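Every protein chain but one is kept in place in this view of the complex.
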Amino acid sequence: MSKLWKEFSKGLWKELPPFKLVLGLCPVLAVTNTANNGLGMGAAVIFVLTLSNLLVSLVRKAIPAKVRIACFIVIAASLVVAVELLMQAFSYPLYQQLGIFVPLIVVNCIILGRAEAFASKNPPLLSIADGLGMGIGFTMSLTFLGSLREILGQGTWFGMHVTWDGFEPFGFMVQAPGAFVSLGVLLALMNFMENVRRKRRGLKAVEGPSHDCGSCGACGSSSKC
Amino acid sequence: MKEMIKMVVVLSVLCAISGSGLAALKQVTEPIIEEQVLTYVQAPAIESVLTGYDNDPIKDRKKFEYDGQVVMVFPAIKDGKLIGVALETASKGFGGQINVMVGFDVAAGALSGIGITTMKETPGIGSRVAESGFTAQFQGHPLKMVELKSKGGDIDAIAGATISSTGTVNAVQNALAIYNSLKDQFAQSWS
Amino acid sequence: MQEYFLLFIGAIFVNNIVLAQYLGNCPFIGTSKESGVAIGMGAAVVFVATMAAAITWLVQAYILVPLGLGFLQTLAFILVIASLVQFVEMFLKKMVPPLYKSLGIFLPLITTNCAVMGIALICQREELDLKTTILFSFASGLGFMLALVLLAGIRERLAVRRLPIAMRGTPIGLVMAGLMSLAFFAFKGMI
Partner (left out) sequence: MILTSGLTLFGIGLAAAAILAVASKLLYVKEDPRIALIEDGLPGANCGGCGYPGCSGAAAAIVAGKAPASICIVADAEAKLVIAGIMGQEVIEREPELAIRDCSGGSRAADLFYYEGALDCVAAHQLYGGSKYCPDGCLGLGSCVRACPFQAIQMGPDNLPIIDPEACKACGKCVDTCPRGVIHVAGMSSRLLHLNEVNDCLAPCRQKCPGQINIPRYIEQIKAGDYDGAVMTIKERNPLLVTCGRVCPRPCETACRRQYVDDSVGINMLKRFVADRELNSGKHLPIPCAADTGKKAAIIGGGPAGLSCAYFLRRLGHSPTIFEAMPALGGQLRYGIPEYRLPKADLDWEIQGILDLGVDVHLNTKFGVDVTIDSLREQGFEAIFLGLGAWTASGMYTEGEDLDGVMGGIEFLTAHALGQGPDVGKRVIVVGGGNTAIDAARTSVRLGADVTLMYRRTRKEMPANPEEIVGAEEEGVNLKFLAAPARVIGDENGRAVALEYFEMELGEPDESGRRRPIKKEGSESTMEADLIIAAIGQRPDLACLYDDSDSCPLETTKWQTIVADENTFETAVPGVFTAGDVYTGPDLVISAIGDGRKAARSMHYYLTEGQIPVSKNAQKGMNPLSLFKEIDNVQHKDRAVMPHLCHGDERTCTFNEVEGALTEEQALAEADRCLRCGTVCYDQDMEAQLPLQEHAAQ
């Protein structure tokens, strides 16, 4: 049980996907113009990630090494198509908002990265825990960033008016540049907090997480990058 | 070689399984999706082009055949009497298709309004065809001579967006043609 | 001709795949630390994105649409792209070893580059024809390369600047990308 919790909880902070591992940036930047979109995208990712982890873990032994990546992609893509259909059927406005980024979940490095790095080596239950943890972490991050950008950029939160009258929204925040800048500043803040914590323990300040292919492994040739 | 065959087989079978599974899912969700699309894409346009009805135009929609194509028509009924219909047509604009919902006032024999459902015109220029300044020109317009001023009609084109304007007008003309050839059937269907 | 030119310039600057469409951000941030790497990655993306868009266009037009399987687009496309990347890798290794040497190591990274898949999907959504698809995808690839190489140039210089330690590395890279994106906004008035 504690192992299960460990795999689950690591995605919530220690290996928080977009912030700590700096993975899956496209949706993080593209769909976080409102909190609602962030939440919806996150839900889709939870669905795909958890199920793909489960399926990959189930079939991991039957798959020949050479087509491993191809098979993972097929599994992930099928789940993405399923999400696409379900989202159209039950949450059409969200589908319209997320647009092209729903099909693009398939190339989100988190999905393949977790399949390759975790699910292909671990039993189903642990893989579910990992996928769920990572997915929830991802959702939290997206919702948080979405809230931030929505509140600052539109003055609303989940569509509700939350700012005082006379608040002039920063339109910049909901546009592409705002996405980059706010994520950058957020990462810097996290580094700063980490460094304050380290300083308290008497450790030397470090640079924050760097985006590295090595932590992903999705290209199927972690030895190559 | 054996390994290669295994590879091919595993991959193909996996594809087949997921294909079948997804198709099944698609069949289950298809009617729901159609409903959703109507609700979120067409419904707002219908509301803007039809007025004074007490039915649910989407629920009462019917399909008709025109020139070998299926046309979806949404009726506006008041007190059991058909007062108007709306139908969606498309025409090529600058950036791609422009879909236009065209409403007809049955009693007055005039256009009751148009609404753009989907389009990909240049933002700020061609996209202004969706703004009320342009669409309002069609409200109450008689069922003939729907044409841009440059071609002898009375519709003002959007400055700098001739192609988008022409596309919209073409779509309306298409709708007009459909309405004219099918209007008898409409009266029968919802009476 | 002018139409194609506008499409080309538009895809590179106005609708830059990274800075305006948010696609391909992982490799954008990940491989923009050194300009040598950025040029290699960019070139590989131009090459693969063009081929992928063309082939997926064919798959869509001649297999999925006739069979009514449009909903399988995502699955079919990713399969095609993954196979294509692998094929290209093998092909280059055999036929053009010098090119393989310079691009080879970036090819596996491209499978999960959403810019490639994204370009193919955009071409479908915009309902471009084959010729335009090829032009558009090539231009988008160039746009990716441009953004990547520019950012790499900036980050190489930033690496030797005195920055607050928390801002160093990825955070400042993202902020720089944001500023570049802002700069690219200016192109919006161009077309």
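For reference, chains read A, B and C in written order, and residue numbers begin at 1 within each chain.
What we mean here is this: a contact is a pair of C-beta atoms (placed from the backbone, for glycine too) under 8 Å apart; a residue touches a chain by one contact, two chains touch by 3 or more.
All of these numbers come straight from a predicted model, not from anything done at the bench.
Against the chain not shown here, subunit C presents residues 59, 63-64, 67-69, 72, 75-76, 79-80, 82-83, 86-87, 90-91, 93-95, 159-163, 168. Listed for subunit B, the residues touching the missing chain in the whole complex are 4, 7-8, 11-20, 22-24, 26-27.
Here is the rule we use: only the chains that are shown with their structure count from here on.
The chain with its Cα centre farthest from the Cα centre of subunit C is B. Here the two chains linked by the largest count of contacting C-beta pairs are A-C.
Distance between chain centres (mean CA atoms), subunit A to subunit C: 21 Å. With each centre defined as the average position of its C-alpha atoms, the distance from subunit A to subunit B rounds to 37 Å.
Touching two or more other chains at once are residues 71-72, 75, 79 of subunit C. Shown for subunit A are the residues that touch two or more other chains, namely 70, 74, 77-78, 81, 85. Subunit C makes touch with subunit A in their complex at residues 19-26, 28-30, 71-75, 77-79, 82-83, 105, 108-109, 111-114, 116-118, 121-122, 125, 164-179, 181-182, 185. For subunit B in complex with subunit A, the residues that touch the partner chain are 3, 6-7, 10-11, 14-15, 18, 21-22, 25-26, 29, 32-33, 36-37, 39-40.
Of all residues in subunit C, those touching subunit B in their complex are 69, 71-72, 75, 79, 126-127, 191.
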